[in-house]
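Only a single protein chain was left out; the remaining protein chains are all shown in position.
Per-chain numbering from 1; labels A and B assigned in written order.
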Amino acid sequence: MSSVLEIKDLNKNFGDFKALQDINLNVKEGEFVSVLGPSGCGKTTLLRVIAGFIEESSGSISIQKQPMKGISPENRPVNIVFQSLALFPMMNVFENVAFGLRRQGLKKDEISKKVLKMLKRVGLEGYEKKKINELSGGQKQRVAIARSLVMKPKILLLDEPLSALDRKLREYMKVELKDLQREVGTTFIYITHDQSEALVMSDRVAVMNKGKIEQLDTPVNLYTHPNTAFVAGFVGENNRFELANSDNNSITTKNGWKLNMPDLDFTPNVMFMRPEAFILEPTDDIKDINRFQATIKVVLFDGANTKMSVVVDSGDEILISLPQNAKFQNLKSGDRVDIGIAYNNIKCYKE
Amino acid sequence: MSGNKKAFYFLLIPVLLWLVLLIIIPHIDLFISSFKVDGDSSSAFSLENYTIFFEEKIYWFTFLNTVLYAIGITLLAFVVTFPVAFYLTKVVDRKYASFLTLMLLIPLWVGELVTIYGWVIILGDHGVINESLKWLGIIDKPLPLLYNNFSMSIGLLYMSMLFMTIPVMTTLESLDDSLIEAASDLGASKFTIFRRIIIPHAMPGIVNGGIIVFMLVIGDYVAPNILGGKSNLWFTEQIYNQFLSTFNWNQGAAFGFLLLVISSAVIWMALKLSGQKLEKVGS
Partner (left out) sequence: MIRSLPNSPLYKYGYRFYITLFFIFLVLPLIAISVLAFNDSNSIALPWHGFSLDWFFANNDNRVGLFHDEDLLRSIWISVETAFAMAILSTVVGTMAALLFEQEKFKFKGLLYFFAIAPLVIPGVILGISILLSSSYVGEILDTKFGIDTEVFSPGFWLVVFGQFSFGATYALLLVSARLKKFDPQLEEAALSLKASRLQAIRYITIPFLKPAIIGAFAVTFIMSFSNFNTTIFLVGSDPTLPVELFSRIKFSSTPVLNAVSFMIVLFITIVATISLFTNRKK
């Protein structure tokens, strides 16, 4: 499949502030790509540059090989689903979805056919005459998406559209949005600060920090092989330790906790270990792991997500997933436990 | 971008025409005219119109009198209407608030001419007040209530005070009741609450209202002319006379320019003292 969006060496400065730095991004047709990052990382700026609301300082954007320089928003083959949804309150559902088609000057019955078909597709059949303020949060969401999709954009840009919904509905909409994207086959570029949204829905995720893309990868790779300390810390839960020193075979935290780490070929200064990477009471036959003892400080019960905070002898504190099976159910604060962590589950970086 | 530019000029041109043709050029014209002498067709600049103003006591005295009166009426409008604004926003049952607020607007909408005429009927020798007092047996000769500075002040206050009330009410509405409750809870007296919490919060509204009231009073003609006495001194009357009776427009332009200068200066000072911007006056 060919590239639908090509971004090359894109930069955007606001005065001295570098909002976007050397962004390179290729998106294939029909792909679902998320741009994930903390607020202020430049992800919304990137979206607005792609949409044409902000002009780039340097670099280029092409959509289907067409350079977009100097082309105004209404002439770009993209549509946006806004964070606030920006549904037109003075129009009903039908008029909202028909708005763009009317601007294209299509015939009345053609508009009507397209709108009704799109409303059916997003599950809003029979809602044409409803006013916007009569809709629930999830329904508004669907109108906003339908309003953009009916335009058949080459790329649909979504700016944190789920952030206004409550938690349960958000979980549900994630799945629905992914299904919808697969069904219509439109390329989605999805801006979010919520890693779960990005990981669940996307084919690939671009993690942004301080105006740069730190890593562009599949969700699985991002989680298991983060390229940078920022990605390791931002995507998923992680235990982070600053390192005091290291040699070829071991690393030592600032508090003096020493762990074996064979075959290091650089000098890291920070290290990450995921909560679920630890093995509780490891048997003797497991190889290539660090073994240590720790005291349980507190058990944080949360059903299947239950964790415990343990303290090792150096005073370093670790968060560890605690499976709720019969074997570990009785652990409580003050208990001593044996713990293991495999060498390859320790991620070391130089910041 | 071209669509954007089109929209921009579509909006800009009518606005520019309005401002240039009706605001900027006329005021420049006013300024220039004030330096020309009536009947002198040579376009030489002259200070004569201004020297006449300063040499004739009646002119500058009237000018001073008008400015002082306008400041006085503005203060009076604040004192009279602030309790009303507070009552309507914070004290009275909300059920009645919108009705009473509307009552404030009616005299405003009815217009100055009609209400000033109403005061003629009330204050005259056979007016409502004198006839009532006579009927009650308190007086047997009518009190001289009309055609003096008293009736003029009533008229000026009446036609301008509501322009103070409404901006003050807007700012008071935005004052969170819990601030007053908290101050009261911490042992503040009513006077302290007014001085330290309510007045500072309402200050932008008071300044806005004050500016509008001052401008309306200093530029008013109807109330002084209809309700004021024969010997009353009001500067706008001098301007009217120059334009509409003696037809010395250049002299009138000089008077007008002086009025513009003094009203701008007072407004500028009010803005400076309160740390506000002109941009906020309308809001």
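Quick notes on this one:
Quick note on the criterion: a contact is a pair of C-beta atoms (placed from the backbone, for glycine too) under 8 Å apart; a residue touches a chain by one contact, two chains touch by 3 or more.
Note that the coordinates shown come from a computational prediction; the quantities given were computed from them, not determined experimentally.
The hidden chain makes contact, of the residues B:68, B:121 or B:269, with B:121. Between the chain not shown and the residues B:169, B:193, B:206 or B:233, the one that touches is B:193.
Contact with the chain that does not appear here is found for just one residue of B:100, B:139, B:199 or B:269, B:100. Subunit A residues in contact with the hidden partner, per the touch definition given at the top, are 51, 53, 72-75, 78-80, 82-84, 86-90, 99-100, 103-104, 147-148, 151. Residues of subunit B that touch the chain left out of view are 3-4, 6-8, 10-12, 14-16, 18-19, 22-27, 29-30, 33, 80-81, 83-84, 87, 90-93, 98-100, 102-107, 109-122, 124, 126-128, 131, 158, 177, 180-181, 184, 190, 193, 211-212, 215-216, 218-222, 225-226, 236, 239-240, 243-244, 249, 252-253, 256, 259-260, 263-264, 267, 278-279, 281-283.
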